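All protein chains but one are shown in place.
== chain A ==
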């Protein structure tokens, strides 16, 4: 009984802010406190009508998209290497990957800024993407590690034994088997990039991503607009996770439906 109460309290503690934000994003009045004065979509209309917000969102989506893509390619290469490394190599790779995760964002931001300045690279969307890849790649590799540890290398040998070349083996066996892990990791990279603020603020130059725009908005005044933006971001994240799940589910079904055996 007490345990149940504790569990529900923790869940409430975790989820209440979310519920409040979603609820007030539909609030008819600009007030951010109870009593609730009825439902309205006016904040969503205002969000959609805000050109600056739109361009910041587009910027964030572009950056997150490229970050996910680049991280995916690098992560796939890293995971193939990981599968072939011995215990020592794996341990070394893990240390190298875990270190950047432990570093404060402030430090990473400053060092990247100094690096770009030294290399005379103009701060732009490109530098944001590079910085986000630096942040997301270690997280991705750490996330993949646990899943890849279950990968059976004898499957690759079986494929070779059955006549598939190294490239065919990669395409027909290795890639399909690690694809769910890679997609999940890419989504994680997307999420890391989408709401990254600290490092971005160092390397963004004149560019504005969504988190930076929200932050600048809140410096002036806390507006109900933010509730609507946050709710949209939430729906977006859940939708991506759902799509990822759907892809895996449909792939499996189509494999069976595509052929009938008499």
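In the analysis below, a residue touches a chain if its C-beta (ideal position, glycine included) is under 8 Å from a C-beta of that chain, and two chains touch if they have at least 3 such contacts; residues count from 1.
Please note the rule applied: contacts and distances are computed from a predicted model.
**Q** Considering the UniProt annotation of the chain absent from this complex, which name among "NADH-quinone oxidoreductase subunit H", "Spermidine/putrescine import ATP-binding protein PotA", "Sodium:solute symporter associated protein" or "TonB-dependent receptor" applies?
**A** "Spermidine/putrescine import ATP-binding protein PotA"
**Q** Which candidate, A:52, A:165 or A:216, sits in contact with the chain we can't see?
**A** A:165
**Q** Tell me which of A:54, A:89 or A:176 is the one touching the absent chain.
**A** Residue touching the chain left out of view: A:176.
**Q** Which parts of chain A are in contact with the chain that was left out?
**A** 152, 154-155, 157-165, 168, 172-173, 176-177, 255-256, 259, 261
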